[in-house]
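For this view, one protein chain was removed and the others were kept in their places.
All chains are identified by letter, namely A and B, in their written order; residue positions are counted from 1 within each chain.
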């Protein structure tokens, strides 16, 4: 076991863990952040997606030691329910959820996309989401929600 | 640490100290206590005839609805609250829902078969209407006026004509007491013209918590003292028959510190305080199994199914199909095949169990808390009353996935280690071991007379049962853990495979037969997957209807309408044709040169022959790279629509799932079991493959609501296959309609 320092959603945590433990289990079981979900453990489904230094990372596959000293952002870190992030508001507005198990990963991937490309075409959104799977078939709404969020962000409604 | 466990006795005594303990298990608190609900208020009956089983009115006027039907991610929580608010004349916001808890909610059966609104909603509507009737009568008594002059508005019984505007609130009328009244089965329900809440696209109640990341899924629940468990499975992954198994040797020498091995029969598990240690332990264990495989080679599956089938059971026998076929001017015959398919839960199954000497608490994403309770009681050798099953929403299940089995795994490991145990299945566990939507064969023979009338229809299918869910009848045999621990063979009852085998077309000479295959004779463990047999049967029926239309040289839409008298059936077909601008199709098959080409196809179904009407038009692009569905137009009539956007969300999901099922999905296996153990070997539709979806909802406010959760899945496959035929002249009869099958069909034609 090793004590590692992780910055998660702006808060620095000292974590005592096996350095090879994938980040996902550190977040869910040690830090208590449960929005990243276990889906496949193979980097295939994207349910565990978090942002590390702004880039989407599959937390299920990468050892925690790789993130020492880096900034990790999860869905919880995007906003509060009083001041939703435009992506969150857009997913509510579009009712772009069925069971919702994939949604945390979807929003985090979309967040990374919108940070580098504020006006993505629907084709670009679909490409960015190639590594995120939705079993319920909420695809159409998810793409619409991300487009709506992009519009909101561009209009400066960001909080 | 505070003991957070809740026994039935002290729970009902409602001591406040317990609530402190519950702060550690947020979702349990939310589930049991509902927002701000005093514990006393939930000392309640579960008798479905009693009003108190369904509803409670709190002092602050809030309404608690107790639903045995549960939110699987389809939006029914919102719809059920809408129904309650409508009938009870309260604002939607005042209704909260407690769902799926064997201590708290009435037994409404399993949440499946698109029956939550249709059956469960109807029960709840009657209960809410009965409550309103009681409140009106109580109000009248209180105010000293005749109930007929009173009305109910926003949680109050009012006297509208009264100059003093007298009213009494529901909370005052109930005053913390229970109703002590039966549900009135003949109660008057609100007239559709007066609907304020039902029929509106209210936003779903569960979505905000999900997008803010604080929704507690099954996978997120933790209780103090909890261990993490993993189960080590035998070879012959996913097989129905596990009787030839034995453990020759377990080498636990590499087990990491802190992990403990637990096994019995052929069930092997590891538990550890730390989930990562439990995962490493499962990897470190070396098990040598003895087994005999009865699985066929992949190419022999359909022969095996036919070989195993029983004598046919006649579903429909009108007129003289055989006689008419013998005299028909033209006979067409075709065989269609459907593969084993998987439940596409993005989150593999997970459960948590705390099993003690005299009582057990199990948290599960099960579709049936009562059915699971019966099976678990048998597995744990406990009284049913000592087993408390609490539903907690998991990842979408689309039928009988691994949720119940994971609950049994957790329960057994908890029983053996004396601590609460959380079991999380791996992706390979879920893809390998969750019960599979059964493979099926459909053979149809049709006859036309000299003038091109469809004079005879003979449908036969070969299908494993789709019903092997755990329940009181199966006991432990319905659970994977039970099969492995006790060596009891999988049990099930006959059903599901004949769903929508009969047609809704009016045919004078029609025979429909089903050759059933017993659960153990299905190579892979069969069970319910969204739509059950209706999906494969409708794929066959509606593909064949097209084949007959072309044989008769008639446009497929016109051909179908000739044999449909039901006005609602005709209406969905007409509506979809209008929406998609259907033009009669050329009746000569195209010769395809391999260039990219377009086509469109049509299909119709009345789900279960008596529920929702669905007509679908699919537009496809076919090239040598395969089939791409560009657009799907759906006309849908499910009676009274409670939440139109909710219905649309379900239809969209059905279209996307069914498109993946028909184009891409097949569980692959070898004599040593399932080999499609991750997503890329059994893919779901990716974003760039998603068709545009255009939906026309035909609302019927005066007709009962019927299910909208499955019907569209039945109509989509044939619409796509028919579109491929329209585009290429190639008739693909074996699902999935892959690029390779397309190439093979082209080669066969050439």
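In this section, contacts are C-beta pairs under 8 Å (C-beta built on N, C-alpha and C of every residue); 3 or more make two chains touch, one makes a residue touch a chain.
One rule holds for everything that comes next: contacts and distances are computed from a predicted model.
Going by its UniProt record, the hidden chain of the complex is named "Mono/diheme cytochrome c family protein" among "L-arabinose ABC transporter permease AraH", "Sigma-70 family RNA polymerase sigma factor", "Mono/diheme cytochrome c family protein" or "Copper chaperone NosL". Only one of the listed residues, A:83, A:115 or A:130, touches the absent chain: A:130. Touching the chain that is not shown, out of B:91, B:493 or B:675: B:675 (per the contact rule at the top). When you scan B:67, B:169, B:393 or B:426 for touch with the missing chain, the hit is B:426. Taking the whole complex into account, chain A touches the unshown chain at residues 20, 22, 41-44, 46, 52-53, 55-58, 60-63, 65-67, 70, 109, 113, 117, 123-124, 127-132.
The chain not displayed touches chain B at residues 233, 235, 237, 249, 251, 279-280, 282-283, 286-289, 297-298, 426-428, 432, 624-625, 664, 668, 670-673, 675, 677-681, 683, 686, 738.
Simple rule for what comes next: only the chains that are shown with their structure count from here on.
In whole angstrom, the spacing between the mean C-alpha positions of chain A and chain B is 28. Chain contact summary for the complex, chain B toward chain A: residues 72-75, 203-204, 206-208, 210-217, 219-220, 274-276, 344-348, 393-396, 398, 424, 426-427, 645, 649, 652-657, 678-680, 684-688, 690, 692-693.
The part of chain A that touches chain B in the complex is made up of residues 17-18, 21-22, 25, 28-29, 33-35, 37-42, 44-45, 47, 74-76, 78-81, 84, 87-88, 91-92, 95, 97-104, 107, 123, 125-127, 129-130, 132-143.
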